[in-house]
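Of the protein chains in this complex, all but one are displayed in their positions.
Every chain is named by a letter (A and B) in the order it is written, and numbering of its residues begins at 1.
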Amino acid sequence: MPIMKPKTREPSEAADAPNGQLSFAELVEGLTSGDHAVRLGAVRSLGIQGGTPAIDVLCQHLVIDSDRSTRDVIAVELARLGGEAVVEGLMPLLRSDDAALRNIAIDILKELPTDVAPRMEALLDDPDPDVRIFLVNVLEALRHPSVEDWLVAVITMDTNVNVVGTALDLLNEVGSTSSVPALRAAIARFPDEPFVTFSAGNALRRIGSAA
Amino acid sequence: MKHVLIIDDATTVRMYHRQILSEAGFAVDESINGVEALEKALTKRYDLFVVDVNMPKMDGYRFLRELRSNADVHQAPAVMVSTEAEAKDRDAAWAAGANYYMTKPTKPGALTRVAHLLTGEAQ
Partner (left out) sequence: MSAVKAITPDDFARFSEYFYRKTGIHFDDSKRYFVDRRLTDRISATDSQDFNTYFRLLRLNPSGSETQVLTNLMTVNETYFFREAYQFECLTDFILAEVVRYKRAGDPIRIWSMPCSSGEEPYSIAIHLMEKWAHIDRYDVEIFGSDIDTTILASAQTGIYSPRSVQGVPPNQMKKYFTKLRDGNWQICQDLRDSVEFVRTNLNEPADLARFSRVDVIFCRNLLIYFDDMSRRAAAEAFYETMSPGAFICLGHSESMSRISSLFKVRRFGSTIVYQKPLPGEASA
């Protein structure tokens, strides 16, 4: 019969044994191995170890190793670890020239609402508008009670039209009647930007339909 | 009627571009990132792609590289639309396979002109 009973490998033959006893230095060396499986094993073991040194190494490796599957495993490990060190390690990546790297940093930060939230106000003052845009993107996933207040602050204060536009996109979904004055003010603040008129108008219409 | 695929993760940007391009006489579809755009481009023939840069899962540059290297997709012109206006961003867009580069937010007149120009539609 051509369809035959297969056998999976026994867990003991296959699984996690190899990296169990490796030192931190050996794992860091493993990250540069030419063997993809060894690199992934090292990433996972560093994730299990945790702690700031491991997090720093993983954040740096995200920059060096452009292999997508390795990057995905690092992202999963960093998101699982969370904490201040991860946020700290990822912030510089938002300024990278590598679009894929910027976006993966955002994806991880989106998973860490409680670690990002306390720093949000300070971060939204970053001089680089692109970084502020990314942070508003992170807000999208924060599920934090202050999200609307932060967005209102952005559309009221930020001078960059694209930062405001990104915030308006999110207010379209989560804006309530308390956003109305700020939405109106944003339209007045950017009279020559049809996009602002369009998206703030859209948000107002949606909120209005609720009232 | 010419078909345009708008690729952007921001809902309001897609709505805004859809409104502009629909009014200019295009049939419009939307995708929220590069992977979804490739799925659509494999199943339907588009005359123009309007591509954002920063998107989750697959950014605009990689979308364009994969699009341009995919023999199963009908190759159509692409406008890259970005919040970044530096020379290096433009260069990256050309290198990835864009035919035109615009900075965000777009103005309706400018986007319409470029769309007509790239699709060879007389105004």
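Keep this in mind: contacts are C-beta pairs under 8 Å (C-beta built on N, C-alpha and C of every residue); 3 or more make two chains touch, one makes a residue touch a chain.
Since this is a predicted model, take the numbers as computed values, not measurements.
The hidden chain, counted over the whole complex, makes contact with A, B. Within the set B:I6, B:A24 or B:M58, the residue that contacts the chain not displayed is B:M58.
Considering the full assembly, A:V174 is the residue among A:V38, A:V63, A:A153 or A:V174 that touches the omitted chain. The chain not shown here touches chain A at positions 1-11, 14-16, 37, 40, 44, 68-69, 72-73, 75-76, 79-80, 107, 110-111, 113, 141, 143-145, 147, 173-174, 176, 206-207, 209-210.
Panel shows chain B; residues 11, 31-36, 38-39, 42-43, 57-58, 62, 65-66, 69, 72 of it touch the chain omitted from the view.
Methods note: only the chains that are shown with their structure count from here on.
For the pair chain A and chain B, the distance between C-alpha centroids works out to 24 Å. Within the complex formed with chain B, the chain A residues making contact are 97, 99-100, 102-103, 106-107, 129-130, 133-134, 137, 161-162, 165-166, 168-169, 172-173, 193-196, 198-199, 202. Those residues of chain B lying in contact with chain A across their complex are 10-13, 15-16, 19, 53-57, 59-62, 83-84, 88, 104-108.
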